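Working notes, beginning with the structure itself.
A protein chain is absent from this complex, but the other protein chains hold their places.
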Amino acid sequence: MRKILFRAGTILVLLIIAAVMFFIGRGHTIYFDNKNLDYEGTRYEAVRRINVSVNGEQVARLSKKERGMATCMGQSFQFDIEVIREKNGESEFYSYSLSLPYGMDGIIVNLPGIMSGLPQDAWMSEFIPAPEPPDEENEELPGEEDFDPAGEI
Amino acid sequence: MSRRSLSGRNAVRFFSSNSVPIMFILIIAVCVPIVGFSPAFLLNEIVTRFSRNAFLILSLLIPIMAGMGLNFGMTLGAMAAEIALIFTSDWQIWGIPGVVLAMIISIPISTVLGLLCGKILNAARGREMITSYIISFFMNGVYQLVVLYMMGSIIPIVHNNIKLPRGYGIRSSVDLTRIRKCLDNVLAVNIGGVRIPLLTVAIIVLMCLVIVWFRRTKLGQDMRAVGQDMEVARAAGINVERTRLISIVISTVLAGIGMVIYLQNMGDMATYSSHSQIGMFCIAALLVGGASVDRASIGNVFLGVILFHTMFILAPAAGAKITGNEVIGEYFRVFVSYGVITIALIMYETKKRREKAGMGELLAAAQREEEKKHA
Partner (left out) sequence: MSGKTRTELTAGGNLRDTLREFGLPRLIIAAFLLLMFIIAPFTGVNFWAQITNVINRFSWNAVLVLAMVPMVHSGCGLNFGLPVGIIAGLLGATLSIEFGFTGFASFVMAILIATPFALAFGMAYGWLLNKIKGGEMMIATYVGFSVVSFFCMMWLVLPYKKPDMAWGFEGTGLRTTFPVDKYYGGVLSNFLKIEIGKLVIPTGALLFFAFLAFLMWAFLHTKTGTAMTAVGSNPTFARAAGIHVDRIRMLSVVMSTWLAAIGILVYEQGFGFVQLYNAPFNMALPAVSAILIGGATANKASITNVVIGTILFQGIVTMTPTVMNGLINLDISEVLRMVVSNGMILYALTRKSEVSR
């Protein structure tokens, strides 16, 4: 009886760890856009320069119409931006904290949109990678035993 | 008997029972000056390969303890790890969580494979090694069936970048950069230009401690009894089949975890060939460390992984220096791997025969004694 409980406990603990890993290990790529955004008939203009940093480390310096990226594990993501609207002008600093949708690998965040305080669906969208050109050459498929003397181990 | 001749005989015995490691030390001693690598480079490579491979080799110890010889079926654990890593990279689980999740997913797969392997090996008693060797080929076919045909068609795979262009099946190489060296980079320290991945080393040491502890448990004792003499163990009330089965399952599971550690260091997975050679090289490394088919210790693992991989690093460069052809060195290290396994197998079989013959003589002597008494 004790044995069964012990085993069930071990399995349960492993399952819980696995479940936790699913959430804290889920990787996302976040793309920051400094681009014009049209939302409900209004245009939110891109800004002269935005510097994006994550955990105090600068990940992107974006001029107008540029895109930067960062990676993130887990569903909560914090980043800071420094906005410079005019040449030699004052910097404005903002911090944002997002909760990322689990199902999206790549997430585009439109910075002018988020700065204007729009609802999330206005400035967040999924990044869909361009479909790869169909590879005509046949990929090499395995044989009985692929023996490669130069194989690294 | 004089003291000197005794010590002389001891020396002979020492050399004959450690001939393989000594031979390797000689090869390395010849190669090092020829190749002329800097000590820091060489040490770095050795440490990397040690942390990459030691856990996998440790997985071989338990079946040897249970008298089942070299477990060529450890390949099955490696396959389980690869399947697990295909899933975690498709689900985009990165970093240490990805590694931990892959380990956990590999456990049920390797348990099932290990049970299957153990069942077959129980039916093929006395021929465990050749059978486990063939099992690894057999399961390689099943693995290809699953990975090349069922993944993406029956088993859902979301991302196109790991699928073949035809829409199902996994590409021949899976990119693991998202978990690359994530264990090795934690707590890594730099000592005199040599980078030591402390976390990985700690995991390996922990595994050694677990093995030492395991030997003393009831199950471990049973395994040693089964390894020594199956019939005696059975008479003592040990469930021999079950014990042997468990030893193979443990080995397969450990091999799966070891393979995840190995692949996170590589950062790239050759879907259809990573596992096919890993068994051979791990077994060769263990034997180079002075282990034999029926006796292997943790010390053998450490010595073996260091000696074998030093040879592995040196051989191509030495081949290039000596003959002007690097490929010769690559073939040489493969030849040495196979050669070492062959020699170890031959030594084991001759020893077994000699023991059997010795036993026969003892029996005959006892019988004569008996007859004399009766007469």
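Read from first to last, the chains carry the letters A and B; within each, the first residue is number 1.
By our rule, contacts are C-beta pairs under 8 Å (C-beta built on N, C-alpha and C of every residue); 3 or more make two chains touch, one makes a residue touch a chain.
The shown structure was predicted, so the numbers you read here are calculated from the model rather than taken from an experiment.
Peer 1: Quick one: say which of B:M23, B:L42 or B:I134 touches the chain that got left out.
Peer 2: Among B:M23, B:L42 or B:I134, only B:I134 touches the chain that is not shown.
Peer 1: Of the residues B:L148, B:L164 or B:V226, which one touches the chain left out of the display?
Peer 2: B:L148
Peer 1: For chain B, which residues lie in contact with the unshown chain of the complex?
Peer 2: 120, 123-124, 127, 129-131, 133-135, 137-138, 140-142, 144-145, 148-149, 323, 325, 327-328, 331-332, 334-335, 337-339, 341-342, 345-346, 348-350, 352-353
The rule we apply is simple: only the chains that are shown with their structure count from here on.
Peer 1: I'd like the Å distance between the centres of chain A and chain B, where a centre is the mean of that chain's Cα atoms.
Peer 2: 39
Peer 1: Would you pull the chain B residues touching chain A in the complex into a rising list?
Peer 2: Per the touch definition, chain B meets chain A at residues 49, 52-53, 91-98, 100-101, 104-105, 107, 137, 140, 144, 148, 159-161, 164-165, 171-172, 178, 266, 270-273, 276-278, 281, 309, 312, 316, 327, 330-331, 333-334.
Peer 1: Can you list the chain A residues touching chain B in their complex?
Peer 2: Residues 14, 17-18, 20-22, 24-28, 71, 73, 105, 131-132, 134-135, 139-142, 145-153 of chain A touch chain B in their complex.
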